[in-house]
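One chain of protein is taken out of this complex; the other chains stay put.
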Amino acid sequence: MTFKDRYDMVVIGSGPGGLAAAISAKKNGAQDVLVIERDVEPGGILLQCIHNGFGVEVFKQDLPGPAYAQRFINEAYQVGVDFLLDTMVLEITRDHRITATSKRYGFLNIQAKAVVLAMGCRERTRAQVRLPGARPAGVFTAGTAQRWVNVEGYMPGKNFVILGSGDIGMIMARRLTFEGAKVERVLEVMPYLSGLTRNYVQCLMDYDIQLQLMHTVKNIIGKKRVEAIEAVAVDEKWNYIPGTEEIIPCDTLLLSVGLIPENELSRQAGVLIDPVTAGPFVDDGFQTNIPGIFSAGNVVHVYDLVDWVTEAGLIAGKSAARLIQAGPQKTEKVIPVKAGENVRYVVPHTLNPDHLIEGEIRVQMRVRQPIEAPVWVEVRSGERLLHRKPEPYARPGEMVTIFLKPALLDEVKAANGLSVAIAKR
Amino acid sequence: MKTYDIIIIGGGVVGCMTARALSRYNLKVLMIEQESDIGMGASSANSAIIHSGHDPMPGTLKAEMNRLANPMWDQLISELGIPFKRSGAYIVAIGEEEFGCLAALSERARQNSVKTEVINANEMRKKEPLINPAVSGALFTPSAGMVDPFSACVAPLENAIQNGVKVMTDTEFISFITNGRRIVGVHTNRGDFTCRWVVNAAGIYSDEIMHTAGVRPDFKINPRRGEYYILDKTEIEMNNILFPVPSKVSKGILVLGSTHGNVLVGPNTQQTPDKEDKSVTGDGLNEIWQGAQKLIPSLNQRAIIAVFAGLRATGNALCTSSKVDYHHDFVIEVAKEVEGLVNLAGIESPGLTAAPAIAERVVELLKDAGELLTKKQDWNPIRLARPRFNYMTRKEQEELVARDAHYGRIVCRCEMVTEGEIVAEIHAPLPAKTYDAIKRRTWLGTGRCLGSFDMPRVVEILSSELGISVSEVSKKGTGSEFLFRPTKEVDA
Partner (left out) sequence: MPTIEEKVVCVTCPKGCTLQVTRDVQTVLKVGNGCKRGYEYARQELTDPRRMVASSVRITGALHPLLPVYTSAPFPKPRIPELLAILRMVEVKTPVTLDQTILEDVLGTGINIHASRDMSKIT
C-alpha cells in the first residue's frame, strides 16, 4: 500500500477517540482521512481491555473492549478511512506537517489541512508516586500486565498485590483471578475508591478480594524478583501510621495509580497544555489553541467511559471537517468556562455561543472533594445562575456531565465567562 | 583447563578500562563478571561526571588519578564513541556565608593543579537562569564534564573484545587456585581458569576477594548508598553541572543536565551493611529533593520520571603517603602478601573519572613486576558507536531507516528507541541478553512511562533474537524473569 503525502485530515491514534473523529470527519464531508497508528492493528488500548462494560451509552449494550473497537474499525473502513499502521509519528508542526516513521513504509512526510490528536493517555509509574524500596522484576503497571495476560497470552506473576483502586487495577484483579492467579490485596491511599463503584462490586467483592482504603506500599522487598511488599496505613496527609505495617508476600506488584494524557507531540506542535488536566486547552469543538489542530478523547482529559471518548471524537471530527471545508470561521466572542467551587477542572475551557444555535453543548467536569449527598451542579455567569442540574452525589472518581441548552444562547452570549460549581443541595 | 595470562574479576568501569589497556599487549586476557551484564554496580548508578579533580584531598591517590585521568577523556571518547560533554562545573554558593567557603575550595583545587575561576552571582544567574536567586557566587571548574557512565564501561570493553579479550558474564569467582604463595588461577561457578595474574576489580566485593587470598585482612568496603532522581527532559532543561558547597563527607546533592538531556538529582549518603541493598527510601528521596531545591528552588515533583540508588565502594585504606592523613584512599597495588594479584579497591568517587588512569597504572605495575609487555602490531583503538535514532537529525534518521528498515520501528516512544537499535545491541560484541542490559545501552524505558509501553515488545524481541521462550527473558538475569506461564495453562 502506498500513502499520499497530502490529506484533508490526519488523526494520530486509532483508539476510540481517533476512530470516532475519523469516521465523523468523513461523514461530515472531509475528502480523505488518514489514521496513523503505532501498533500493528487499529483499536488502541481497547484491544487489551477484553472485559465488558463498554458501549452502554453509545450502543445501549454491554460490550467487551475489542467488540466496541471492532464496530468502529469496521465502520471506518466502510466509510473509506485510510490506516497507516505500525507507524510512529515523530513530529507535528503548527502548520500541520507530520513526520512519521515505520518499519513497513519507511520515513514519511505528510501535509494535512487538519490534525486530530488522539494519542490517549499513559499510566502513572512507581517513580511518579515515589514508591520506595528495591527495584526487582515484578513491578508493573496494570496496563502492561493487561497486555501480557490478554493479548500476548502470558502471566506476569502468581501472587499479586495491586496498588491503586483505579478501574484498570480492579479489572485486572478479576482478570488475574479468572486465570488462576491469586490477588492478595488491593491498596488505595485515598479514603475513597478511585475507580467506578460497579467495578468494586463486580471485580473485587464478587471474588472476595480485599480492598484497604488509606493504605499504601511502604517498601518493595526482593533482589531479583519481588518477594513481598510492606503495606502501611496512612492518615489524611498520607503520613505512614507507625505500627500498622504488614508484610504481604507476593511476586508481583501492579500499579493502578492514575492516567496522564499523552501530549508530548502536542507540546512540540505548540499546543498549550492545561496543568490540571494535563491535556490541551480546548474549545467546545475540541480545537486547541493552534488553528486546525484538534484533540479527542483521553488526550484531553482522562474519561471514565469509552462512550464519552467516542462522543468527544465525533465532535472533534465534525469540527475539523467544518474547518477543512469552510476554512477558519471568525468567532465574534469566545466565552471562557471556569472551574468554580469544588470543581477541579472543566472541559471545554472555552465555548463559542453561536454553536448553541446548532444544538446543546456538553460540559464535563471532575469534582474536587467527594459529597455523598444530593448536590446541585450549577452554571453561573457572574452571580447569575443560568442552569442547574441535580445529582444524587459527587465523587472524584466519576465525571459529571451537564448540557447547555440552545435556549441559553442569549444569556451565554452576553456573559463574560461561565463558572461551574458543585455544592450540596 | 583454559589458560590465560591475566584474569580480571569484575566488569565495572575500572575492570573495563583495564581490559582495554591490557588488550594493547600480547596477552591472553579473560574478564569474569558475576552478574548477567557488565556495569551493573556503581559504574552505572552514579552522578555521571568527569570530575575536574578540585575536590580530593591533595596527595592522595584519588587526587593523583583524577588529575591524570581528566585530560585522557577527550581521546577516549573520540576513539570509543562515548557520549561526553566537557561542560565545566559550578560549585554554587548560596548566601554570603557559603561564598566565603569558595576561597578554600579554590586553594585546594590549586594544590591539585586544577584550574578554577570564581564568578559572581550575576554571572552564575546568566549561566543558569533556574539557579536559586539567593546565589552569592560560584567556583567554576572548566575541565569537568558529563559522560554516559554505562557507555564508559561497555565501549572500552567492546574495544577490548575486538582486540582479543574474552568476557564471561554470569561467572562468579569462588576462590583462588594457588601454588605456594603464587596465585595461578581462579575457581568459578563456570569452571576453573589458570593465569599468571589476577586483577581484582570487584568493586564493593573487592575486600572479600582479597580476604580469600589472605590479603589485607583489615581492609573493608563499607558501602554507602546514594539515591537519585531523574527528571523528564520535556519538563525541565538544564545544561550545567551544579554542586553545592561541599560538606565534610561528600560533595553534596547536585543537579545536572545529563548527556541524555534528562536532569539528574542526587546523591545523598547512607551507610548500608548490605552489599545488595540498592533500594530507595522515602526519607532519602525527601533528603535529596530538599538538597536539590537549595540549588534550583523551582524543581517540580511532577517532573520526576525515575528514582534509583547506587552503592559507593568506600574503602578504609590509608593514603600511601604518610604525610597525608586520609583513610578512604584508592587501593591500586600489587598485593604484597601473595604473588600474582593486583588490587584495585575502594574505588569510589572520583572512580569513574579516574578509571582510565587506573588502567594505565595497572600496566605500569605489571611492567614493574617484571612482565615483558609487548605491543600488538594490529591493535585497533577504534570502537564505533552504534546509531542512536533519538540523537540524529531528521535527515540522518531518514537515511538510517532507508538503509535498514528495523530502525523505522520505534519501540520506546519516550526515548525514541528503535527495533534496529535493540537488535543491534543483542548481537553486539558484548551481547545484551536482558531487558536492563538493553535499557542501559539504549536508554529505552527510562522516559516518562518507565517502560510500560515497550516492555512487552522488548521481551518479545529478546525472545526471538536469542531463540528463547518469552518466559526465559529476564530483567537482570536468572531469577528476575518477567513471565512464568501461558495465560491458559493454569494447571501447568
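Read from first to last, the chains carry the letters A and B; within each, the first residue is number 1.
One rule holds for everything that comes next: contacts are C-beta pairs under 8 Å (C-beta built on N, C-alpha and C of every residue); 3 or more make two chains touch, one makes a residue touch a chain.
The structure displayed is predicted, hence computed values, not measured ones.
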{"item": "Candidates A:Met9, A:Ala22 or A:Leu47 - the one touching the absent chain", "value": "A:Leu47"}
{"item": "Contact with the hidden chain (one of A:Ser24, A:Thr125, A:Asn150 or A:Asn342)", "value": "A:Asn150"}
{"item": "In chain A, positions touching the absent partner", "value": "40-41, 43, 47, 50-53, 56, 62-67, 69-71, 74, 150-153, 178-179, 196-198, 200-202, 206, 304-305, 392, 398"}
{"item": "Interface residues of chain B (partner: the chain not displayed)", "value": "486-488, 490"}
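Here is the rule we go by: only the chains that are shown with their structure count from here on.
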{"item": "Whole-Å separation of chain centres (CA-atom averages), chain A against chain B", "value": "40"}
{"item": "Residue numbers on chain A that touch chain B, as the complex places them", "value": "38, 86, 88, 90-91, 99, 101-107, 122-123, 125-128, 130, 132-137, 140-141, 143-144, 147-158, 179-180, 218-220, 223-225, 264, 267"}
{"item": "Interface residues, chain B side, partner chain A - complex", "value": "229-230, 234, 276-282, 284-285, 301-302, 304-308, 394, 397-398, 401-402, 405-406, 408-410, 413-414, 416, 419, 448-453, 455-456, 460, 470-471, 474-488, 490-491"}
